[in-house]
Structures are given as structure tokens and as C-alpha cells.
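In this view, the complex is presented without one of its protein chains, the others remaining in place.
Then we have chain A:
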Amino acid sequence: MYAVFKRELFSFLSSMVAYITIGIFLLVSSLLLWFFPDTSLLEYGYAELSGFFSLVPYLFMFLIPAITMRSFAEERREGTYELLVTKPITLWQIIAAKYLASLVLVLFALMPTLVYWYSISKLGFPEGNVDSGAVIGSYLGLFLLGSAFTSIGIFASALTKNQVIAFVVSAGLCAFAFLGFDFTSQLIALQKIETLVVAFGINEHYISISRGVLDTRDLLYFITFSAVFLWCTRLIMGGKK
């Protein structure tokens, strides 16, 4: 499994895909956080990063599908999937390797943003006056959100040989998983079970972790979420050859 993981990661890093998607992610998030007046932290006047943490999920909806769209789609189109499957590796190992490699790339995208935390803590008055608990919780929340989106992306990539379709499907699924349940819960017919419907969505759990309190229920939610999508991937790849 390590061999496949290493190959996946190196192929990200040796192609432009990784640098372009991560570069654009960092560019857009910096512009929105520090330069554009409507969303700028400097205009906002409070030394906190909550604006950043509510923005990133929307960027992830495009960033993560862009990273994951090729994982199975390209291999199946190029025929290299046949090469991979006939090696003594199980399908689970292949899926796990691809999932983890994409997740590591998501981590690479998040790491440079730690600079924002440092900047904000320097800008606080008095210096260092930042709610670090909330920031750590939010980063953990972002990582878990990223892991959920990655599992969606891997799943969507297994559906088709066409990378564009994989991208669109996974962006759509990510958006629905993040926001869709909140909106759906507002339907009049569903108002009696509103809290139940909301609990299916990622947003509810993401916000809960972002408060800086790690609830095992939220953790369990994210782990189950990834497991379900990876299991669906296994189901699809097992039947489609």
C-alpha cells in the first residue's frame, strides 16, 4: 500500500496540479482575508480568524475535487488501472492509498495558512491575544472537513472515466453535504425533524468542532462519513472493471 501511496503523492508533486490548485487556494484566501475590504480582517478590527474558517469550506469545495478528480478516472481512462489491480495489492489498499495521498495534499494546502494565525496573534492587543483553543479546534475541524470532502472526491472519481464529470459531481456532492441539509431542513414538510436533518450535514459538526470543543460525536460523524464514501468507492470499483 505504501508503494501506491508514494507514487500517488509523487505524481501530485511532480505535476503542476498540486502547485496550481494549492497556489490558487492560498492566493484567493489571502486576497479575501487581507486585501478585499468587505472581508478583510484588518477592516474587521477584531483579532480572530473566524472569517477565515467560514470561508475555507467554500474554497475546499473546489480545491479538493480538483485534487481528487484524477485518482481513479485517469487510471481507468489510461488503462493503468489494469496494471495496478493485477499487482498483489487489495482494492482496499489502493483506495486507502489514493485517499491518504489526496489528504496529505490537503494538509499541504492548509499548512501555509498557519502564518495567518501568527499574524493575527501579533496584531492582537495586547500582542498574542488570540483564542488559540478556538483556532486549534477550527484547524482540526478543517482537517476533518477536508477528509470528508476527499472521500467524496475519491468516490466521484470512481464513478466515471471523465475527470470533468468527476470534478463537477464531487463539487456538487461536497456543496450538498456541507449546506444542503441545512437548506433542506427549512422545508415546511421537514420542520418537525429539523434538528435531525441538520445533524446529517457537515456544517453542523464543523461548527461544533470549530468552537474548540472536541465532541466524540462529531469525530465519529466525520470518521463514519469518510468510511461510508470509501466503502461506496469499494463497491463501485469492485463491480466495475
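In this text, a contact is a pair of C-beta atoms (placed from the backbone, for glycine too) under 8 Å apart; a residue touches a chain by one contact, two chains touch by 3 or more; residues count from 1.
Operating definition for what follows: contacts and distances are computed from a predicted model.
Q: Determine which name in "Serine/threonine protein kinase", "Response regulator receiver protein", "Multidrug ABC transporter ATP-binding protein" or "Imidazole glycerol phosphate synthase subunit HisF" the UniProt entry assigns to the undisplayed chain of the complex.
A: Protein name of the absent chain (UniProt record): "Multidrug ABC transporter ATP-binding protein".
Q: Have a look at A:V4, A:A47 or A:I95 and name the one touching the chain we're not showing.
A: The missing chain is touched by A:V4.
Q: Touching the left-out chain: which of A:S14, A:T195 or A:T216?
A: Among A:S14, A:T195 or A:T216, only A:S14 touches the chain that is not shown.
Q: Give the residue, chosen from A:L59, A:I89 or A:L140, that touches the chain omitted from the document.
A: Within the whole complex, the residue contacting the unshown chain is A:I89.
Q: Give me the chain A residues in contact with the hidden chain, please.
A: 2-4, 6-7, 10-11, 14-15, 78-83, 85-90, 241
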